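With one protein chain held back, the other chains of the complex are shown just where they sit.
Chains: A and B, in written order; residue numbering restarts at 1 for each.
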Amino acid sequence: MRHFLDLASWSDDELHALLERAGVLEHTPSTALTGRVLGLLFMNPSLRTLASFQSGMSRLGGSSFVISPGRGSWELETRLGVVMNDVAAEHVREAIPVLASYADLLGIRAFASGTDLQADVEDRLFHQLAALSPVPVINLESAIDHPCQALADWKTLDDLDVPRQGGRFVLSWAYHPKALPLAVPAAAVQFAARRGMDVTVLRPNGFGLPEAVMERARSAAAAAGGSVRESEDRGEAMEGAHVLYAKSWTAPADYGDAEAESFRRASLRDWCVGESWFETAAKDCRFLHCLPVRRNVVVRDEVLDGPRSVVVPQARNRMFAQMAVLEKLMASKEIAS
Amino acid sequence: MRHFLDLASWSDDELHALLERAGVLEHTPSTALTGRVLGLLFMNPSLRTLASFQSGMSRLGGSSFVISPGRGSWELETRLGVVMNDVAAEHVREAIPVLASYADLLGIRAFASGTDLQADVEDRLFHQLAALSPVPVINLESAIDHPCQALADWKTLDDLDVPRQGGRFVLSWAYHPKALPLAVPAAAVQFAARRGMDVTVLRPNGFGLPEAVMERARSAAAAAGGSVRESEDRGEAMEGAHVLYAKSWTAPADYGDAEAESFRRASLRDWCVGESWFETAAKDCRFLHCLPVRRNVVVRDEVLDGPRSVVVPQARNRMFAQMAVLEKLMASKEIAS
Partner (left out) sequence: MRHFLDLASWSDDELHALLERAGVLEHTPSTALTGRVLGLLFMNPSLRTLASFQSGMSRLGGSSFVISPGRGSWELETRLGVVMNDVAAEHVREAIPVLASYADLLGIRAFASGTDLQADVEDRLFHQLAALSPVPVINLESAIDHPCQALADWKTLDDLDVPRQGGRFVLSWAYHPKALPLAVPAAAVQFAARRGMDVTVLRPNGFGLPEAVMERARSAAAAAGGSVRESEDRGEAMEGAHVLYAKSWTAPADYGDAEAESFRRASLRDWCVGESWFETAAKDCRFLHCLPVRRNVVVRDEVLDGPRSVVVPQARNRMFAQMAVLEKLMASKEIAS
């Protein structure tokens, strides 16, 4: 029985098969999951993930239910061994096996704590949650990964014929009024490296991704014929770029220190992607973002409303990538049982 | 490809076909939307619209998903060109095309701003939102219209054999502790006029519907053989009435001036519909209200619990009217593609 917790647990052949199947599902109906039920546990808000999983599951002939702790369901405790005399009325040690007992597959979203960098980089909470489920688990975004997003992003680049080996992928930090998680940038740098691209992480001082994340990306790049480097110089980083993937994230250097982090971010409001960023890029350099995105804070209207933005097809690909994953996990469960 | 934004864009023949189909769907199963997905975007609360669309879509063999910004999904920005450094994390310019990309049809609810009468009467926001969707859009209530309600109301009067030409329809303002939108009264006066009825808008001073709304209703009445007039005199307005449609709405005369509007409303608590209102009406005059309704504030128990109230069958007709619309829009989309 397989889970879908990260791309790293899936071989190149398996990922290519998922991508190929996603392309087929984009154009061809399937009733592979007729009568099957997907449980969706959202510890944090969602728009795309919620809508695309519910729609995708329906399109495969199945159905889904949604549980949102604190929004019509009990607040959930995740810490082990605690005396639960606070707001949480239920523990994940009961909630997850119970929800799994009603479902054939279980999706879980649990964002980072934002306080313990080591724990978050190791995705400790998410692995603890996933281990509680007797049915296949899909990571709907954890502390350090968002594999459904990464698979959709990969398909998006394939759809656009962006080169694999030799393709230049820039992941750029952008300003945001809040300290945001590391999950999407970690997933993006990992999938682009694994796709064989030449990856540059463009970010201000203090915003370098955690060494463990960079090391995983460098290993993936080495195996795939690509490369990974970091830069603070926008013009140099963007030179010849085929893809600019923008995202804000919290400063790992100040992880868990909200005041210091906020102070570091405060002076970086000019990290808002505009057309001028693309001067040294390849002519048809694409703009990607996982959404939601704050207009004229993270990226200017001129980019989002212009021809290089592919954020809507990128989001649309979430559905097809996830449908391929749902089919595959269900098949793996049936073989196991 | 058709949208369902208002009744005005639909010809008499088309409306009659929808009403006829709604009547058939009330008694005959259909699987016309098997495998189809309806996206529902609720910027404001709902009970009937949510339940009737979800149930109706299921009864047609399809399914639906629900997104409620600020309730498990990101707050959405609707203004163009703004710097998004406030609470809204996502713009409708991304959210709507993305949700539409997961759906075959998209329903949107977006109430009036309540501050700019001209913009609300022109339904500027809603038309801007609808224009962002590449799939057919259904108006689940906008600033100035609620066509699903109007179609259900029309069916309700047909079901009850209320006369078209010569039928006397009174839309009456009623007291409510809050300033409520103009959408339902505007939709009601419009559909009743278009149905060929003699329409009276009964309301206190300052609560006359906007001139553009009245003018549209007068045009519709002229074409259909009916009439539209206004009155402040309850006994006179109700004379010979076949239908009393009650609804509270904000004072257009004080639009956007909460204090003045509240002061004007404060002395009108006697505008609570009771049996005494029907003294001069036709013998079996019916009581309609779109719901939700505040008992003994908008209307007394004696009316709601008495034989003239048809508010439950009226609400039930929402489902059948909407099922006819869903089928029709899906067919129009398939022809277009």
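What we mean here is this: contacts are C-beta pairs under 8 Å (C-beta built on N, C-alpha and C of every residue); 3 or more make two chains touch, one makes a residue touch a chain.
Only a predicted model underlies this, so the values are computations on that prediction, with no experimental measurement involved.
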Per the touch definition above, residue among B:Leu268, B:Ala281, B:Ala315 or B:Met330 touching the missing chain: B:Ala315
Contact partner of the left-out chain, one of A:Ala95, A:Leu125, A:Ala186 or A:Leu326: A:Ala95
Option touching the unshown chain, where B:Arg48, B:Arg203 or B:Arg286 are the choices: B:Arg48
Sole residue of B:Ser68, B:Ser172 or B:Thr200 that reaches the chain not shown, by the stated touch rule: B:Ser68
Interface with the undisplayed chain - residues on subunit A: 35, 37, 39, 62-63, 65, 67, 69, 71-74, 77, 81-85, 88-91, 93-95, 97-99, 101-103
Interface residues of subunit B (partner: the chain not displayed): 29, 42, 45-48, 50-52, 54-56, 58-59, 61, 63, 68, 71, 177, 291-297, 301, 304-305, 311-313, 315-316, 319
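As a convention for this text, only the chains that are shown with their structure count from here on.
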Subunit A-subunit B separation of Cα centroids, rounded to whole Å: 40
